[in-house]
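To keep things clear, I will list the structure first and then write my remarks on it.
Of the protein chains in this complex, all but one are displayed in their positions.
Here is chain A:
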Amino acid sequence: MAQGTVPSRTDDVSLMVITLEINPYIWDKHGMGAAFSIQAMVEQMIIFVNSYLLLHHQNQVAIITAGTEGCAYIFDSAASKQGPSNAQPAATNGSANGVSEEGERGIGSILASRIQRVVSEAEQKWKDGGSGGEPNRTTYLSGALSMALCYVQRCLRGPKPQPQPRMLCIHGSPDAPQQYIATMNAMFSAQKLQVPIDVCMIGGQDSAFLQQAAHLTGGLYQKPPRPEALLQYLLMVPAMDLHSRQFLLAPRPAGVDFRASCFCHKKTIDLGFVCSVCLSIFCQFSRECSTCGAVYTMARPTPAAGAKRKEPEA
């Protein structure tokens, strides 16, 4: 796994897609506790988005929430700008792309109300679900990443020239092994599209998935020791545009957890079996690959001889 390289840019314009953790389980007393409420997070996010948009008048931002019930696009700074400006003929020579008309005015209130709505819906569902059966506590990270990539794709196919797209994951919940394949696929797509994924972990533990995502795509991974000061961390690291990253130092990752999850039981494993045809990973030996259907023919049915052992990566 080669570390991702990010194309260098000569200007500091970018399109940022933010995925925002709104899993009520994380934000509830069980998780973050009273130290950092979701309301405080929303307030800090608003300031962050405002400052990011202020940096350059062509900066764009889109926000996707990731919760236990699904993901949703809740904000798109380009949408509020596009309506009137597309209908107009271009101005004289030089720049015609004005400041986002609506953007400057009401981002705070728009964002706050939309996030609040999504959050309260999620909380409601979570409480309803809590009475009967085991509630889903995992956040749809893979879903949010895929939606973000779809958004990036749409922009890349739009009129040129485009700002450099990048992604920021504000994530708190532990990795969900059942999303391993989808998440990894999203990462590889991001790598191919040269979209760096920056990660800011606000939960208690590191996320192996997102560590790998940042590593693969050339993004920055950080886990603030004090999540309640989220804004300062955001202003220090992910606010850096790709142009400035050539000149400014970024925090060094302590290490990346490269362990994979097996395809059969979705467990995180150090050692396992890898299909010699399709490279699927399994924690148990079987005679047939469940992914590609390859049948392993062996002289002796001992696991060690038939399937290759996956070497743990450092």
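As a convention for this text, a contact is a pair of C-beta atoms (placed from the backbone, for glycine too) under 8 Å apart; a residue touches a chain by one contact, two chains touch by 3 or more; residues count from 1.
To be clear about the criterion, contacts and distances are computed from a predicted model.
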Candidate names "Ribosome biogenesis protein BOP1 homolog", "Checkpoint protein", "RNA polymerase II transcription factor B subunit 2" or "OLC1v1037020C1"; UniProt protein name, chain not shown: "RNA polymerase II transcription factor B subunit 2"
Absent-chain contact - pick from A:E123, A:D206 or A:D241: A:D241
Option touching the unshown chain, where A:S37, A:N50, A:N136 or A:S189 are the choices: A:N50
Of A:V13, A:L145 or A:L220, the one touching the omitted chain in the full complex: A:V13
Contacts of chain A with the absent chain, listed as residue ranges: 10-13, 46-47, 50-51, 54-58, 84-85, 87-99, 101-102, 104-109, 159-161, 163, 231-232, 235-236, 239-241, 243-244, 246-249
